[in-house]
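Rest of the complex left out; these chains stay put.
Labels A and B are assigned to the chains in the order they are written; within every chain, residues are numbered from 1.
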Amino acid sequence: MKSLLAATTLALATSDAGAQDLGATLPASIAQVAPALAAYGQSAVIGTLWADATLSPRDRALVTFAALMTRHEADTIGSHAELALDAGVTPAELSETITHLAFYTGWGNAIMATEALAPIYASRGVASTDLPGAEVDLLPLNADAEAAREANVQGNFGTVSPGVVDATREVLFHDLWLRPDLAPRDRSLVTVAALIAAGQPEQMTFHLHRAMDNGLTKDEAGGVLQHLAFYAGWPRVFSALPVARSVFEARGL
Amino acid sequence: MKSLLAATTLALATSDAGAQDLGATLPASIAQVAPALAAYGQSAVIGTLWADATLSPRDRALVTFAALMTRHEADTIGSHAELALDAGVTPAELSETITHLAFYTGWGNAIMATEALAPIYASRGVASTDLPGAEVDLLPLNADAEAAREANVQGNFGTVSPGVVDATREVLFHDLWLRPDLAPRDRSLVTVAALIAAGQPEQMTFHLHRAMDNGLTKDEAGGVLQHLAFYAGWPRVFSALPVARSVFEARGL
């Protein structure tokens, strides 16, 4: 295990200074209270899961961060944010991930995340002026896809909650999704990860299709499911697997 | 945005002294780590959502409190409790909301909430003797509705878990729901909000019908959905929208 661990740690580190390794996400209490779990952590999680090339360490770190934020895991999101930054997720991307998931997992999760990230950004010298603000040049809208989405939502729920329908269009699809500092593929990646972690497979069909339209491969999607089995628990993933299968089949994969 | 924010803050404040404004629910870390999110907070949340007359600020504060308690968001429930109290929710109503949601979202959420509220009540001079205790004059039972509910639950689950069936009748419907210090309409409001926030649309049909029997309007229900999109995340609301549509249709709305 030792060499695999070292290799993984190396792959995750983008610089010598301040490099956090995966071991830092596992506190000493695990070995003290649950020695078997500590062993699984070394073998199944660090040695096997993170070393699996199906998904890059950078994507794994981003998916883990999305899951922890969705689950409001304030106690460990900081060390995983450090891991993500060391694995190549930029401060701007992490900032946009938090903003994105504020809408997809609830405002309070974003506040929890910014509270955890503030001292980390400060210690790394990342200032708010380095991060994307409200005024950015939006990516072009895919007018056809958006027209289909709007027609569907308007037709189904236009008279149920006009406020939701309007905010979905104006705030999410004509604005948030078009912000340039997190690639559409990564926005989709964290959205799908959040839906799996939240136990909402019923909302996954639209977003997994969109993720694959945005460049996520079938193998990567399968890797996301494997990764989240550990971080969101097996049952969440087993409820998501049938949806993934249906989406793959619908795409002839 | 500035004037809208000021107007909203004014509407929420019931007294000059100690008035908490919405801005107090947004910590400085948001602007530091996610400047775009801070801007959304001012424009989409404070300037638009809370200013929308579909739902009163008092109802918005109560719905937000219910969502945060359901989600065990200990970090921000205190500032939102202050907001609710300033928006006209009485200490007795908040106390009853916690008691009610102990049963509808789990005992531990209530403990989290009382831990957060104790210093706030103390600083506002609210003593336990000011709050409703076990001995109160219960509201009259709607015998027909209760007989139908009991027959349904007894028939479906009487031999599966007699303990659940008995406690549902004795503790919830012959006692908790009849306590006078939170209006039935408000009990239903926080129950529906909790079900949406918990991701349990499958339990919403009964309670949304009951909420509307208790006086919640279709527009208000649509406003609750819009409000929770921000505080519980878009996917929770999109899973609840079809249930709301079915209930509205069943009532000819």
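The rule is short, and it goes like this: contacts are C-beta pairs under 8 Å (C-beta built on N, C-alpha and C of every residue); 3 or more make two chains touch, one makes a residue touch a chain.
Just so you know, these numbers come straight off a predicted model, no measurement behind them.
Of 3 total copies in the complete assembly of this structure file, 2 are presented in place.
Note that in this section only the chains that are shown with their structure count from here on.
Between chain A and chain B the centroid-to-centroid distance comes to 29 Å (mean Cα coordinates, whole Å). Every residue of chain B that touches chain A in the complex is listed here, in rising order: 26-37, 39-40, 43-45, 48-49, 52, 54, 67-68, 71-73, 75-76, 197, 199, 221-223, 225-226, 229-239, 241-242, 244-245, 248. By the touch rule above, chain A contacts chain B in their complex via residues 72, 74, 95-96, 98-99, 102-115, 117-118, 121-122, 128, 131-134, 136, 156-157, 159-164, 167-168, 171-172, 179, 194-195, 198-200, 202-203.
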